[in-house]
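Here is the structure we will look at, set down as structure tokens.
Just one protein chain is left out here, and the rest sit where they should.
Chain nomenclature is as follows: A, B and C, assigned in order of appearance, with residue numbering initiated at 1 for each chain independently.
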Amino acid sequence: MSKLICIEQVAEFLYDGMVAMFGGFLGVGTPEEIIQVMIDNSVSNITLIANDTSFVDKGVGKLIANRQVTKAIVSHIGTNPSTGKQMIANEIEVELVPQGTLIERIRCGGSGLGGFLTPTGIGTMVEKGKQKLVVDEKEYLLETPLRANIAFIKAKAADRAGNLIYDKTARNFNPLIAMAADMVIAEVDEIVEIGAIDPDQVITPGILVDKIICKRGC
Amino acid sequence: MSKLICIEQVAEFLYDGMVAMFGGFLGVGTPEEIIQVMIDNSVSNITLIANDTSFVDKGVGKLIANRQVTKAIVSHIGTNPSTGKQMIANEIEVELVPQGTLIERIRCGGSGLGGFLTPTGIGTMVEKGKQKLVVDEKEYLLETPLRANIAFIKAKAADRAGNLIYDKTARNFNPLIAMAADMVIAEVDEIVEIGAIDPDQVITPGILVDKIICKRGC
Amino acid sequence: MKSLDAKAIIARRVALELRDGDVVNLGIGLPTMVAGYLPQEVHVVFHSENGFVGLGPADGTINPNLVNAGGQPAGAIPGAAMFDSAMSFALIRGGHVDVTVLGGLQVDSDGNLSNWMVPGKMVPGMGGAMDLVVGAKKVIIAMEHCAKDGSAKILNKCTLPLTGKAVVTMIVTELAVFKISKDGLILEEIAEGVCIEALRSITEAGFNVSPTIQTMQGF
Partner (left out) sequence: MKSLDAKAIIARRVALELRDGDVVNLGIGLPTMVAGYLPQEVHVVFHSENGFVGLGPADGTINPNLVNAGGQPAGAIPGAAMFDSAMSFALIRGGHVDVTVLGGLQVDSDGNLSNWMVPGKMVPGMGGAMDLVVGAKKVIIAMEHCAKDGSAKILNKCTLPLTGKAVVTMIVTELAVFKISKDGLILEEIAEGVCIEALRSITEAGFNVSPTIQTMQGF
């Protein structure tokens, strides 16, 4: 069965209340066409897991500004004033997670691990509600896995088997969220034939990717 | 300062009692020339961390057969009869670790994490001496990091900055051990100029690699 | 029935359990034979725990850096992807492998499996088996019904050190197919010409007989 779908078909997989992971670092490496479909379809009550809330007019920031997100699990909201305003007004719940902890929690969720011990956040507000463990006389926080219903990936190219490669800093969260969701949809700049990507250069194996959208239409 | 050294110079970094990590899966992806230097220099009392003990005449298996290893932390010893014989005779200490746990412990050691929770080994002998934790009603073992004094890498090619790429299944443990040792020495088939490896295709960043040995001499 | 035949029967039956699109990891030995009996219309992707998906038969060209998890020469199909061991086991533990087929020394009614050591005799190590049994969605044990000395391998309780606790989904032998439920073993299929009483006599573990029991498939 082909993994290729049209951008319009993405709507079939969206629903109110969904937990969605998005690739992207300040909007770089985010599937913008998928974001647009989420806006066009007024998907509401989204729990967003991403590095940051980007800008009001870019990437996941648009979903925030459009008030489609009710909970955001991110490391940074400073570049999107809308997030802060909604947070102060109690219109959005924001869980701020240190970036390294956030991406490792996602990796955990995709790797069948139950958690990990990190020194990050020891002695800070991040400790709150978390178990502390001592290993080799050093104190660590126990951090737990994160998973999503759907992960939305942006990649440079896919082959028809779903193998993905990324362009420079647009890689960021994408390869990790591809492992941590029940469904994985990738928006790519180019679709190539199977065999066109050297197996040694594949970053995300095709077995992780359920659907592929080519930006240039289908 | 150039990272390139002759194979003979490897001897300068070796010492009795060292903890050494080696890349390789049943000998595939192991730096054979470095092994030979360890044999030639009769380095003794080695603690070996590797996937397996290979075969008596291949990879790290030679060090076992030559009785240079006093402790092995590996997932499998079945292909090297010498390991089993020495184990029964109490001449070598073998810590058997599930393969996924072993490589994750190495990743932990290289990533500044204090440990991780895995379901692997629950209800088996692997539990022995380990803390059990429950997350979301599921039981996990707490596994702790592994590090080495030196990691010995086998790669397909290096640029002069130490960026590495690997060939097919010869990758295995190599990229992970490159993060988990105080010193990293890579034996490569080819050395190329800086810029010859596309940054998107680098597997091990050069900042992790201290010394490079080209198999074709220096 | 010769031993070779038994293995072929088992491999052929296991192959019917694989679904189009499955990601499958085959253990070394008997399980490897399963690939040879896959129905033509079923396309699966084989995962090799030494670090790739898209394992295929060796094509005769010699590449010492392309081997399977048994260290033997292998091939890679178009669309294969290579990765390091941490990624390989992240895929395994993370539920990205649909089916693993492994050999067994002992399996018991609780779905416990022993296949990595015989104390005092043989300690090869667990390799990736302990991760596979906790991570793969479906764990099929492919083994001959009895040990070479005739003793039972399907037991009330494993006596050898465990590889995994309550992990086995299904057992396929040359004589029978069992599913493992919360209430123990359920006999789903029995080889033609074998009666249930005879099967009970060489199976230490008690088992229930499925109301839909049928003759063993794959013939």
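In this section, contacts are C-beta pairs under 8 Å (C-beta built on N, C-alpha and C of every residue); 3 or more make two chains touch, one makes a residue touch a chain.
Keep in mind the model is a prediction, meaning the values are calculated, not measured.
The missing chain, though absent from the view, touches A, B when the full complex is examined.
The residue from B:D52, B:E143, B:D159 or B:E187 that touches the chain not shown here is B:D159. Among B:I39, B:M87 or B:V202, only B:V202 touches the chain left out of the display. Which of B:A20, B:I77, B:V94 or B:L113 touches the hidden chain is settled by the complete complex: it is B:L113. When the omitted chain is restored, the residue from A:Q99, A:Q131 or A:T144 that touches it is A:Q99.
By the touch definition given at the top, chain A reaches the unshown chain through residues 25-29, 51-52, 74-79, 84, 87, 96, 98-101, 103-104, 106-107, 118-126, 166-176, 203.
Contact residues of chain B toward the unshown chain are 1, 107, 110-113, 159-161, 163, 179-180, 194-195, 199-200, 202, 205-208.
The rule we apply is simple: only the chains that are shown with their structure count from here on.
In this structure, the chain pairs B-C and A-C differ in their number of contacting C-beta pairs, and the larger number is found at B-C. Averaged Cα coordinates give chain A a centre that lies 32 Å from the centre of chain B. Inter-chain centre distance (chain B to chain C, centres taken as mean C-alpha positions): 29 Å.
Residues of chain C in contact with at least two other chains: 52, 76, 82-83, 89, 92-93, 134-135. Residue positions of chain B with contacts to 2 or more other chains are 104, 118-119, 166-168, 171.
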